[in-house]
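Of the protein chains in this complex, one is absent; all others appear in place.
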Amino acid sequence: MVLPMPQLPILLHIPDGFLSTWVATVFYLITIACLAVAIRKTSESYQESTAPLMGVLAAFIFAAQMMNFPVAGGTSGHMLGGALAAILVGPWAAMVIMACVVGVQALVFQDGGLAVLGANIFNMGIATALVGFAVYKAVTGFGNGKRPFILVGTFAAAWVSVMVAAFLTSAQLAVSGTSDWGIVLPAMLGVHALIGIGEGVISAGAVAFVLATRPDLLGITPDFGDSTLAGEHVR
Amino acid sequence: MSYFALGERYQHGQGLLYRVDPRVKIVIAVAFAFAITVVHAGHWQAFAGFGAFVALAVGTSRLPLWLVLRRSLIALPFAAAAFPLIFTKPGDTIFTVPLLGWAASHEGLVHVGSIMLKSWLAVLLAVVLTSCTRPLDLIRGLERLRLPRVLAGTIFFMYRYLHVIGEEGHRLMRARDARSASGPDGGKSGGSVLWRARVLGSMVGSLFVRSLERSERIYAAMQSRGYDGTVRFSNERRLARRDWGVLLVAVLALGGLIIYARF
Amino acid sequence: MPVSDLMTVAPPSVEEGPTPTRSCAVRVTNLSYAYPDGHVALRDVNLTIYAGERVALMGPNGAGKSTLLMHLNGIFGGARSRGTVEVAGLTVSPATLKRVRALVGVVFQNPDDQLFSPTVGDDIAYGPLYMGLDRQEIDRRVAQALAAVDMAGFEERMPHHLSIGQRKRVSLATVLTMEPEILVLDEPSAGLDPRARRGLIDLLRSLPQTLVASTHDMRLVRDLFERAIIMQEGRIVVDAPANEIIHDAGLLEEYGLELP
Partner (left out) sequence: MPVSDLMTVAPPSVEEGPTPTRSCAVRVTNLSYAYPDGHVALRDVNLTIYAGERVALMGPNGAGKSTLLMHLNGIFGGARSRGTVEVAGLTVSPATLKRVRALVGVVFQNPDDQLFSPTVGDDIAYGPLYMGLDRQEIDRRVAQALAAVDMAGFEERMPHHLSIGQRKRVSLATVLTMEPEILVLDEPSAGLDPRARRGLIDLLRSLPQTLVASTHDMRLVRDLFERAIIMQEGRIVVDAPANEIIHDAGLLEEYGLELP
């Protein structure tokens, strides 16, 4: 059975026409500035392996967004992935990855508009990575990096990141005059408070898997000497 | 048969727009999406002008009209975000929803209609341009538009491995679904929603580990063939006279439309 | 017994041949399937497999082997399929799907696709947990399945850290816990070194279930299967006792197969 296209969090992929010229332009500029920093930081961390690593992980996020689980009544849940990416590879690399995912979704698959691309990348890629990573670090730091705190931190980071993305989207719509604060904000936050639980559980499940099988990957920048070729996968 | 091929919009065809450099098409699509944002609500003549621009694009692409229209519906669900304005925007009441007592205002209808029109026209043009450009050419177009190398390189690898990793994700779901059965007595099955979400989390985690390990093998394969950390591209192409012509016409038309809409 | 239109060899004759006392494990009738891109993967396939039979599906890549296997528990099917598939007397349809999945255990080719939990124990418990069985029964089945594949005591290990041979065994255990009547295996010996392969053959021989497996591995066919089917371009072109097929050099040559 071939499934339909990835069901993305549609209400976070703003289409063209819904943001005013100023809001769209301002967020393009903010996004470009953030990405400039993110690209520099990422290149420093990963050096030669930046392009293949970021590219494969961007494909991973794209694929992960496509995977779903049945919720009820024929609907299914899936993830956005910004906070998870930040937890797994750090906020800067996560921004680069998410920018490429959201950009290709807009350009090749028409999920999200082109003039509003800056806003969409900011909401789903930059804000989720920064806020998610901050929440994760705060919780794990509080718990000295013990396993339960890593999982709770991941859940909290993922939930908050979805709420922040929903808030930003609502705010941009309201400031652009395409929605009423009084209606869009409670509606979006209400729906995403539930969606965020799914995001949190999926993200925590993913981190639990990584923690069990490759704990070396969590919070540590992979060392891409020949050392990482160790392990069964190259035999 | 690749999973993602279904989501790609490219449609074989012969129109003039097929032969235009992807860079030009990307620039036009982005410029159009921006230009249409400046139109005031209710300025129907300006919308007609933008509509004519889209019609011209559809004509020169020679894409089937029904295909373009069908694909343009992708942004429709988002209309829900603007819809309440019909009732909340102050103005002359046109009708009242029975039972609920919501009053629809003239200004609200004009405003929401304009938003929908902007969105629809921008999506239409984007659909036209991506339907007559191979996804790979779009990506090459981005690279030739001087996107930072890290981003261009990431997007190239992402596009290549979308198919490989997407298939892996698809197979994981298939293996899970093959084991999602009801019990012998036909009793309640499926576990809790949270358990199912956690299982999906495990699958995502396993896909991550596999992706990371794959990136290590790819890196080894690249090194074996001389990769030294600098991303190089072999395809450098100058814009042809036709490309400049199309770009010029589009820029003049959009510029004219902006001026007409605002001044 | 339905016979494919292009069948060149007589249908299976396992000792006494099909008698009314042998129940039918799989009955595929006039099954066709087309991919969304229009490529036809199955053309009017008819096939009956009796309970307890071990049947190998051979043929080149792209012949339709996997597509046929994926129909046996309803992974493929729906609008793009025509024809019917019955397993253990149940017609595969959206209404029976969840029941069919319990009756037919599918083991995919790559254990990394099959095993998605952090530990072996979690993975093997997935099927029974989803079925809503109680804890005690689940524990019993997990222990039994692990013992059956000779991996007892591996509950807490991580599939990711096991050898490919061990992961293949665990993959099998993940469906054995569902106590299926029919096992469907996609390329069970692919990627195994000779020693691991022999272990797998011994293990599969010890199972009582009806076995249907796609394979390129002629030795596996020789050592494990009593009946073999060759597919080509979405059709069943040969259906005969395995030991006849594997000794028929002309036939193997014709379909691009090798002598074992």
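Note that the chains are named A, B and C in the order they appear, and that numbering of residues resets to 1 at the start of each chain.
Everything that follows uses one rule, which is that contacts are C-beta pairs under 8 Å (C-beta built on N, C-alpha and C of every residue); 3 or more make two chains touch, one makes a residue touch a chain.
Quick caveat: nothing in here was measured; it's all calculated off a predicted structure.
J.: Can you tell me which of C:V40, C:L90 or C:I164 touches the chain that was removed from the display?
T.: From the options C:V40, C:L90 or C:I164, the contact with the absent chain belongs to C:I164.
J.: May I ask which residue of C:R22, C:R157 or C:H216 touches the chain that does not appear here?
T.: Considering all chains, including the one not shown, the answer is C:H216.
J.: Considering the entire assembly, which residues of subunit B contact the chain that has been omitted?
T.: That gives, for subunit B, the contact residues 2, 136, 139, 156-157, 159-160, 163-164, 214, 217-218, 220-228, 232, 234-235.
J.: Residues of subunit C in contact with the chain that isn't shown?
T.: That gives, for subunit C, the contact residues 60-62, 163-165, 190-191, 193-196, 216, 219, 256-258.
Keep in mind that, in the parts below, only the chains that are shown with their structure count from here on.
J.: Work out which chains are contact partners of both subunit A and subunit B.
T.: C
J.: Can you compute the centre-to-centre distance for subunit A and subunit B, using the mean CA position of each chain? Integer Å is fine.
T.: That gives a centre separation of 18 Å.
J.: Could you give the separation in Å between the centres of subunit B and subunit C, each centre being the mean of its C-alpha atoms?
T.: So the centre of subunit B lies 40 Å away from the centre of subunit C.
J.: What residues in subunit C touch two or more of the other chains?
T.: Residues 35-36, 75, 117-118, 160 of subunit C touch two or more partner chains.
J.: Would you pick out the residues of subunit A that each touch at least 2 other chains?
T.: In subunit A, the residues touching two or more other chains are 2, 208-209, 213-214.
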